[in-house]
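Only one protein chain is missing; all other protein chains are in place.
For chain A:
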Amino acid sequence: MSSFRLSTGGRIDRANPLDFTFDGKPMQGFAGDTLASALLANGRQLVGRSFKYHRPRGILTAGAAEPNALVTVGEGGRTEANTRATLVELYSGLTAKSQNRWPSVDFDLGAVNSLLSPFLGAGFYYKTFMWPAAFWEKVYEPIIRKAAGLGRATYEPDPDSYEKCWAHCDLLVIGSGPAGLAAALTAGRAGARIILADEGFEPGGSLLSETAPIGEQSAADLLTQTLAELTSLPNVRIFSRTTVFGWYDGNIFGAVESVQKNTATVDPNRPIERIWRIAAKHAILASGAEERPLVFGGNDIPGVMMAGAMRSYLNRQAIAPGKNTVIFANDASGYATAADLEAAGLDVTAIIDSRPDASRLWSGKARVLANSVVLDANGGKNVKGVTVLNNGRPETIAADALAMSGGWSPIIHLACHRGAKPVWSDAKAAFLAPETQEGLTIAGSAAGLGGLEACLADGAGKALSVLRALGFSNTSAAFAPAADKTIVSRPLWRVRGSKGKAFVDYQNDVHLKDLGLAVSEGYGHVELAKRYTTNGMATDQGKLSNINAIGILAEARKVSPADVGTTTFRPFYTPLSFGALTGASKGKHFQPVRKSPLHDWAKKHGAVFVETGLWYRSSWFPQAGETSWRESVDREVLNVRKNAGICDVSTLGKIEIYGKDAAEFLNRIYCNAFLKLPVGKARYGLMLREDGMVYDDGTTSRLSENHFFMTTTTAYAAGVMNHLEFCAQALWPDLDVQFASSTDQWAQIAVAGPKSRDILQTMVDEDISDAAFPFLGAKEVSLCGGKLTGRLFRISFSGELAYELAVPAGYGEAVADAIMEAGKPHGICPYGVEALGVMRIEKGHVTHSEINGTVIPSDLGFAKMVSTAKPDFIGKAMLSREGLTADDRLSLVGVKPLDPATTFKTGSHILAEGAVPSLDNDQGYVSSSCYSPNVGSTIGLALVKRGPKRHGEHVTVWNDLKNEYTRAVLCSPVFFDPENEKLHG
């Protein structure tokens, strides 16, 4: 016989049936069911196969510690593996599948592993797969990978969204059982801001399945009444379906809220899960206690269940575990279950109690066997009976369900997340955490207490102390003091003489003999035994198994559990989905796209875009008939040099600098002089790091006495801004200077080429002749007859007569269109960053390919720019270091192949002609290279030892990746128009 639903009782809504499927089979449950209770109601006790031996497994618990009933819920992109059926709220349309079985959970070929079990004991990975080493990759690993793991993740994208939120409160109450409710009510009445969080879909904890009265009141009435009052208080927030998973620095608690995991019709406008970071002045941990399994043969056969869980299913969801239940108890909990079963009209065949004086607890019908143990549960896919040792005599009892209660362990994970160590208490026969730490107090059965009244009193009392410390003086406890009713028995860590496998860690299939083996082989230390046997290493983190493993190790080593100690508790308390951890940071929200104000303009001219950081920049603009990017780039370069071109340079960093000390500030920031830069002029500036290396470069213009406009490279825009702010705020707070980034406020357009002035003059209202607006001019201009004001700079990266025009971002596209229109008769073309790169290499202009963190100004030919007159600037002191003045430093030089038909790549190394590649023979490397349509061959910039003194020297350019050797000559880095005639044209 299997489990079934009773016709009456429970907190389920029989008027609200819910259809779901398990392994494709249609089933029905009710609102108020978990997936686990619904499966039990449908007689489904075998719900999965075990990890290593593929043993049939059933539902063991009714909560977060469940090691067996791990199922895959959902389909397609919503597939979620290894979900604990005990925590899944049943909903209409739910689909669940069993795991770790093939072809079916009832008939699983993997169960053959059980026959191999002599070879699969503790440490089998280490022993079996030791030798030969070559077998690892080809034989062992594929086998282990195929056999290991439980559910399978989906390859489909997750269709749902997730979010992260902050919450703040005076008191966070974790757990809404008796202690948590009492604490919340006490604090709520005092007016404190409360968050009450509970992992269940219905608040109440153990009260939800309690039949014993509290005073005059039933547990259910007390719960209803308390919740009604809490709900009415505006200062209390109740977070159901919310697991507090970690305790972090600054008294921040991490929690995950299941928002829409309980429905098949997900609202796309709401998250499916939400991560909360709860900043609490104080927290009360009322997480309850976990019942300990008993370790005997066949304690994993479906139908064997924790006594508390069996009672919870019976009282909360009206589930009968079977027709004839046997209870194996070392604790009062087994008797409470027996009493409730009998009250429900179900037969309890026997109560097997390992204690000698057990019967005094019992006044029911069932026969009590004191001083007895269950040696073995019998059966295959479900319990058929038990073999007991009745006062030393073996006896077989028929049964179709078996409850076990081995005592209780306080759930103290969270209290130990910040370094506190659990301490063994002989009086409580349990590990306890320090009851009060800064910011956290433990209450109720989590603090080792027993009895409903005691837990209510403890929660109320602890809340009272916390409130007083927080300054809430006008308060009183919501429940009267009551004595602790724990009856502690000597733990029964294991049964001796079992025939079958006695499991300690169900999820990882660790059984009693594995732990014995670990001790006998020298791995008896708790941390070693954990790794040797894998006990406690599954996704349940040993919630059920660790305590028994410690007890068994202690017995084997003939010491106290105190001497064995525990392994370390770490977040997360229960597994978290990657989706929840990721939150909104996926796709474009993980890496946003930055688009220039001229993006659409470039797009309509056919630009091919390249990602540079977050920016999309136009690379080149292919025209009809062009078959390669090189063809387009060559055309753009030649056209700019012959006619004119227009290029989007809006991505450069732009910083407005104001203040009466702005000039002095810039003088200290740049290595070259800025104090006397005239108004209306731009200057190329070189910014160093404090260690003397070049940090960034760009032009800075003085627009008025106390207003400068700085440009930075695209990549370093944010870094330079941070740097300026640090210098102004931390180094020289006495200087009057302020900054505002205006990168996104300006569309900046380069117009370059011999026709650029003619084109721009048609739009700029002021005279921009060479006499009126010479090289390095910078000023505000009126455009198109006063329609618009912009900023015009006569600066050039291409080496051509060139301008950069900045206009408010919203006008960018219109102005670019107007320039194209005005430039049409002059043959203007748009050009991208590739052509820009070619032209700057032709002119020997450096970028961050050269400014790579290893070069100082003189390495780039900028020695004369470095001011000797300034008393101080960033980088000045360290520039004179020995290593930075050595004459064999890698310095900027041009390089081109001797045979124009040959080429080389950026990154290739420079060797003396004919030298063998070696570290000793290394002369430097190519930092930038391109094909120059003006030179007619590949050209490069290189950083080479004594480079500037070696013009004309033949060298070998060596590329080890392609095994290429190119004969080349070192030359001036300026390949085009060395006299700058075009620039000044």
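Note that a residue touches a chain if its C-beta (ideal position, glycine included) is under 8 Å from a C-beta of that chain, and two chains touch if they have at least 3 such contacts; residues count from 1.
The rule is simple: contacts and distances are computed from a predicted model.
Asker: UniProt protein name for the omitted subunit, picking from "Aldehyde oxidoreductase FAD-binding subunit PaoB", "ABC transporter permease", "Pyrroloquinoline quinone biosynthesis peptide chaperone PqqD" or "Sarcosine oxidase subunit delta"?
Answerer: Its UniProt record gives the name "Sarcosine oxidase subunit delta".
Asker: Which is it among A:M878, A:A915 or A:V935 that touches the chain not included here?
Answerer: Checking each option in A:M878, A:A915 or A:V935, the one touching the absent chain turns out to be A:M878.
Asker: Among A:A15, A:A228, A:A624 or A:A730, which one touches the chain that has been omitted from the display?
Answerer: Within the whole complex, the residue contacting the unshown chain is A:A730.
Asker: Using the touch definition up top, pick the residue from A:G250, A:G392 or A:G625 that touches the left-out chain.
Answerer: Spelled out, the listed residue whose C-beta touches the missing chain is A:G250.
Asker: Could you please point out the chain A residues that touch the chain left off the display?
Answerer: Looking at chain A, the ones touching the missing chain are residues 166, 248-250, 252, 277, 279, 690-691, 722, 725-726, 729-731, 733, 871-872, 876-878, 881.
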